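Removed: one protein chain of the complex. Kept in place: all other protein chains.
Chain nomenclature is as follows: A, B and C, assigned in order of appearance, with residue numbering initiated at 1 for each chain independently.
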Amino acid sequence: LSIDPRTITWKRCVDLNDRSLRNVIVGLGTRIDGVPRESHFQISVASEIMAIVCLSKSISELKERISRIIIGQTYAKEDVTFGQLGCTGAVAALLKDAIRPNLVQTLEHTPAFIHGGPFANIAHGCNSINATMCALACGDYVVTEAGFAADLGAEKFMDIKCRMNGISPDAVVIVATIRALKMHGGVAKANLSEKNTAALEKGFENLKVHIENMAKFGVPVVVAVNKFVSDTEDEISALEKLTSSAGARAVLCEGWGKGGSGAVELADAVVQMCSQPSDFKNIYPLEASIEEKINILAKEIYRAGSVEIEDKAKKKIRQYEDAGFKNLPICMAKTQNSISHDKGMLGAPVPGYVFPVRDVQLYSGAGFIVVFAGDIVDMPGLPKVPAAQNIDVDDNGVISGLF
Amino acid sequence: LSIDPRTITWKRCVDLNDRSLRNVIVGLGTRIDGVPRESHFQISVASEIMAIVCLSKSISELKERISRIIIGQTYAKEDVTFGQLGCTGAVAALLKDAIRPNLVQTLEHTPAFIHGGPFANIAHGCNSINATMCALACGDYVVTEAGFAADLGAEKFMDIKCRMNGISPDAVVIVATIRALKMHGGVAKANLSEKNTAALEKGFENLKVHIENMAKFGVPVVVAVNKFVSDTEDEISALEKLTSSAGARAVLCEGWGKGGSGAVELADAVVQMCSQPSDFKNIYPLEASIEEKINILAKEIYRAGSVEIEDKAKKKIRQYEDAGFKNLPICMAKTQNSISHDKGMLGAPVPGYVFPVRDVQLYSGAGFIVVFAGDIVDMPGLPKVPAAQNIDVDDNGVISGLF
Amino acid sequence: LSIDPRTITWKRCVDLNDRSLRNVIVGLGTRIDGVPRESHFQISVASEIMAIVCLSKSISELKERISRIIIGQTYAKEDVTFGQLGCTGAVAALLKDAIRPNLVQTLEHTPAFIHGGPFANIAHGCNSINATMCALACGDYVVTEAGFAADLGAEKFMDIKCRMNGISPDAVVIVATIRALKMHGGVAKANLSEKNTAALEKGFENLKVHIENMAKFGVPVVVAVNKFVSDTEDEISALEKLTSSAGARAVLCEGWGKGGSGAVELADAVVQMCSQPSDFKNIYPLEASIEEKINILAKEIYRAGSVEIEDKAKKKIRQYEDAGFKNLPICMAKTQNSISHDKGMLGAPVPGYVFPVRDVQLYSGAGFIVVFAGDIVDMPGLPKVPAAQNIDVDDNGVISGLF
Partner (left out) sequence: LSIDPRTITWKRCVDLNDRSLRNVIVGLGTRIDGVPRESHFQISVASEIMAIVCLSKSISELKERISRIIIGQTYAKEDVTFGQLGCTGAVAALLKDAIRPNLVQTLEHTPAFIHGGPFANIAHGCNSINATMCALACGDYVVTEAGFAADLGAEKFMDIKCRMNGISPDAVVIVATIRALKMHGGVAKANLSEKNTAALEKGFENLKVHIENMAKFGVPVVVAVNKFVSDTEDEISALEKLTSSAGARAVLCEGWGKGGSGAVELADAVVQMCSQPSDFKNIYPLEASIEEKINILAKEIYRAGSVEIEDKAKKKIRQYEDAGFKNLPICMAKTQNSISHDKGMLGAPVPGYVFPVRDVQLYSGAGFIVVFAGDIVDMPGLPKVPAAQNIDVDDNGVISGLF
């Protein structure tokens, strides 16, 4: 196929947080040990294959998406697709069971589909379309998680998954905790159990941005307050008032302590919201240029003042647009710890901050463009003290030290 | 721990035949992307962890073996064990179920343990000791496979697994086919179905070496002739005569075509062999030096005239002996296509040929020393036309092209 | 010294245009073959040693500058200087003759110092301070070249070399050719010999920027028109008028054809300029922050609308400022083919264009900060058809094909 090894963009994938595999050189040794080239590993939740499995409704769609993945270029600078390698069927065969949704039940025997694992920070963050479709076919109300804060999971659920499949959500539930809001208000982790209404008010700025953001999608919003034993009545009522002033309703959810009965009030509120008229719309039009779409996300959702795209990324964007991929949606890879790209920027983002785009990567099979903001990577590292050092197993096979 | 990155001998492991991962450089990029160093991948069947799982009788033994794996050296040239990394318990926790034998049944409901996957060419080639022990506790006769020709699997079964666990086999069954012997007699693959007694006689030299080799272990030998439809009466009777003249008995096995009833004669023969007196002994004493043990294997089993060990390997052998690992058994990594190291050397090896040792590697947790002969590698490559190109799956999930 | 190999910034240097040496990994092999790390080569004219030789007035200053070069960091993130390696004296010994100026003479026996080779695009672009000082001590008027267009060589001469040594130039001579101005006006190389006054007028926009830029340094400017045989009277008089309207005087220089006598008019003009009052000042104050200084250069000299600095470069700038190097001058590495960073932007730069900064590098021994703009590299490549293919030598040692 005359593939230029220097142009291969496909990364090997392994499910270990092994930072040494972020940047590697492979194919060293003699002529029979491959061709030397620079390469990279990523974890599977960030892989295009994971996205494809979650976005394919049938084996034929799976094969179609796999075959249009672009893996590099020829020496003549023409794109090479995975289909040209002739192995689409083999890959699909490996995945034929993986695309079937997986039905489990809760302790109270409520059915739930657990299916698909893209992280919302470095991938599109939603469960599989097949699971959602099955659930819609079976239930009156379908609740789906779109994790890692509403700026990531929810946005991608709306602009990627719903748009690709013509689904309209009827309501959005934003989950919040008083502890987390106090943390966004500047309280240190060790002190989060102490009552601190002032910090709560300050930290509410973060929740307020999320409420406003969700409203931009034209869907009713309810805030579920996930109750902790350390929460005080004063704090709860303060949060309810603040939420109300931001145009949404806060409902206490005690599911953690009381099971299903603790979430009845929340469920009622959601059902009520769903009966309200909703006017679902996307935050950006597909027809906008790639840079415009990044700008809309950065300004409307992440609340940046401006966007700075590195030259290398700009060049790739131009190539993608020239190759006909201008109309794909954006899948932002960005920290989940802040509405901005900077994990230290708590609360509401500093007005006018610059949102930096470091790299972009076309996922032509998944059908979106991954945009890397700040220093997010698709191969995480380990913490300074690896959790493995606490884990043990005794002679009876009982494991300790997991948490 | 002051580990010198240049001394790390532990290889990453992945179950893909990806020759580009044989020799890699990892840890490139910035300070947070690890430490640059040359490294290697191997497939899991060749991994020391696979060997440890197959050789451990309990979780505590598993942990003990894992913790004594040597992964590299400090700058002061002292060995660093896996135990010093503090993650032994975590690794054992992952493997706690893997060391339990797996009981399945044949189509005729005969129980069988299928447990453990080290290849006999690049690893020690036996199923797990736990499976064998369970079988011995349950049955009158236990039959175990030690694959990839008797020079590899059987030798390692005797000299590694049996010796480590004080087991004595009562009889050896060598499986042979008339087709394979004709191939060893020089017949091309396409012509193996044609009758050719002359080639059979010539190729019998290969089987004769195996019969003689097994006899050296002091155990009765029976040859099971795995019948193919293309085998002729003349060829079968010729093979019976040849085997007889080599001091062993050949028994036709028609299990493939007739199921259990096709193997009754073989089973009778084996039972009879087991009632004969046997005097099991190993081919080399553990107290011999590492080079002596390699020499014994090369000359007694692989029928070499002499052994040539590369300087690099010699230096490592000296280090292992100085560090107290002189008395470990040898696990030879060598082609399964020839009794020699050279896959083209069919039939009986050329008298006096030189057996080349390229590298050695201490597996201190598994408790043996891997010796690489010829150009065998622990990360295989793909064939020129990858099998994946023939594989497909249709919309109903039916896979085609696997064989 | 506990140097962290990943932090070493010192590049090996070789005088070959070998692009394959831009990014390398060195130290591979066994323990005795060094420590694996990513590294780079540059050509010697871009090296900090070349800058130091050109900026040192004595051997003791040379040693002082060499010893304060920062070559990397310890694991504790403290800077390591070349002096700490203990080899300052040895390097100075190699350079002891190199810092002495080299006096030659022209065909007409005019003395000239030719000494020092930093290119003005990737280095500070001036001859040695020792040569200039010797010339000032010997002559009535000293003419020095500061090459690769006034936005590079002249700016660095003023802001680096003059400022470091308290020298004030009395006049600036900008050398222009009618052919080059026509090229800046859009004429293809092959057609530059044809008369084209319209293109000349358009291309004059480039010269006008240079005239204005030099005026900002407070020094009188004269434009020397380096006459080619293809220049027409119309074009010459057009250029004189244009220059005059830009506030400077254009003088024809026929030194190429007529030797010294062809430059008499130019010399007279320069002498006259030198008698005018001049008020030399630098374009940026040293006390400004590094980013401010880059901004001033980009906007005042390169006529950019704004500056975009990559995150990696920003981080290094902060480190340099924290380490006390805020007050160093800037040495811009940028293409010589345009006033902008983009070699295709001919004539005057497009108003409001973005000037991109890709990387920065501290030269603490030379005493400036190198700033890389656009895609300029300090290890050039070869042209598509290497000049070497035309070069030959005959049996008598006569070389052909050099030009």
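By our rule, a residue touches a chain if its C-beta (ideal position, glycine included) is under 8 Å from a C-beta of that chain, and two chains touch if they have at least 3 such contacts.
Predicted model, so just to flag it, every value in this text is computed and none were measured.
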item	value
Chains on display which the left-out chain touches in the complete complex	A, B, C
Which residue of C:1, C:87, C:136 or C:198 touches the chain not shown here	C:87
Options B:15, B:194 or B:308, residue touching the unrepresented chain	B:308
Residue touching the undisplayed chain, where the options are C:351, C:383 or C:397	C:397
Footprint left on chain B by the chain that the document does not show	25, 308, 310-311, 356, 358
Those residues of chain A which, in the complete complex, touch the missing chain	4-7, 25, 28, 30-31, 35-38
Footprint left on chain C by the chain that the document does not show	12, 14, 18-29, 32-35, 38, 58-60, 63, 86-87, 89-93, 96-97, 381, 386-389, 391-397, 399-401
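One rule holds for everything that comes next: only the chains that are shown with their structure count from here on.
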item	value
Cα superposition angle of chain B on its copy chain C, in degrees to the nearest 5	180
Label of the chain whose CA centroid is most distant from the centroid of chain C	B
CA centroid of chain A to CA centroid of chain C, Å	48
Whole-Å separation of chain centres (CA-atom averages), chain B against chain C	66
For chain A, residues contacting two or more additional chains	25
